[in-house]
Structures are given as C-alpha cells and as structure tokens.
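Up next, subunit A:
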Amino acid sequence: MFTSFAKAFTNLFKKPQTIDYPLTPIVKDRDYRGLIGYGEEACIYCLKCEKACPPGAILFVPVENPPENKQNKKGLKYHYNPYLCIYCSECVRACPKPDEALWQSNKKPEVAVMDDRVNEGWFELEKLKKQND
Partner candidate 1 sequence: MKKTINIPLGSQHISLLEPVRFKFECENEKIISVDSDVGFVHRGIERACTTKFKFDAIGYVVARVCGLCAITHSLSYTAAIEKLLGGEITKKAKYLRILLLELDRVHSHMLCLSHTCENAGFEAMFMRIMGDRELVMEIQELLTGNRVQFDYINIGGVNRDISSEVAQKIVNNLYEVKQRVLGYMDEFTNNWSLSLKFKTIGALSLDDAYRLNAIGPLARASGLNIDVRNEIGYLPFSEVGFVMQTHSEGDINARNIVRLNEILNSILMCENILSGLPEGEIFTKLKGKPNGEAVVRFEAPRGELMYYVKGNGSAMLDRVRIKTPTFASIPAFSHIFVGENYADAPAILASFDPCLSCTAK
Partner candidate 2 sequence: MKKIKVSLESVRDEIKSFYDYKQWHLLTLNGLALAENKMEVQWIFSKYEAMDEIVVYYTEIENTETIPSIVDMIPSAIISQREIVDMFGVKVDGSEKGLYLDEDSMQRPLSGCSI
C-alpha cells in the first residue's frame, strides 16, 4: 500500500505519457497499415483487387478518356475511397503485381471534412458501376 502511495507521488513529477499532438507528430511504424497506393502504368486491369475488397473501396468504372494503357480494353479508371477502406490489404495480396500496381503505405487519410462531396461522389460511382454490370 505504501509503495502505491510512493508511486502515485512520484508520478506527479513525471513527464506525461501522452504526446503533445498536433504539435508533435505521431510516429507511425514503417509497417503500419495505411492508405493504398496505385501505379497506373503497371496495372493490367485484371480487376482482382476490386473483387477481393471486402467493403468495396476500389471501383473500376468506365470513363470518357481512360488512362493510356494497352491492357485497358474496356476504358476503365481506378477509383479508391480512403474513407471506406479498412486497410486490410486484401487487394494487395490479390494483385498479381504487388508493389508496382498496388501497394500499401503507412499514411493516414486526410480529414474527410475538407473534401468535397465525399459520400455523394462515391455513390455516383457505385451507381455507374451497377449500370455497367
């Protein structure tokens, strides 16, 4: 019991355990699971990542002037929703060319409030996807 008194007393003079966020940035480990990155040139448009993604955070939808790529026969464009993604990295494991076409970084997404039409924009893409299936 007296040790706990002593501990509590010395704790008064210790530095706090928490860091002074946002003045001190949070250090993320190199292997932290964060945002998914995409390399358009290396992608072969096999759509495996889209199928593997549990919440459906990756969508390939047809657009007017699709990215230049021989493999891209249907004129699709990659879309990724960082606010839907759960960072499980299923997509990276499914991708035949990990690290070149699809990889996982250790970054967090921006705060969504700053973005315009976070939800509505994505719903439109989902609708477009449904129409084309």
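Picked so that all candidates are chains of the complex that A comes from, given by their letters.
Methods note: contacts are C-beta pairs under 8 Å (C-beta built on N, C-alpha and C of every residue); 3 or more make two chains touch, one makes a residue touch a chain; residues count from 1.
Computed from a predicted model, the values in this text were never measured in an experiment.
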{"item": "Complex member in contact with subunit A (any copy), out of 1 or 2", "value": "1"}
{"item": "Subunit A to candidate 1 touching residues, read off their complex", "value": "1, 3-4, 7-8, 11, 17, 29, 31-33, 54, 86-90, 93"}
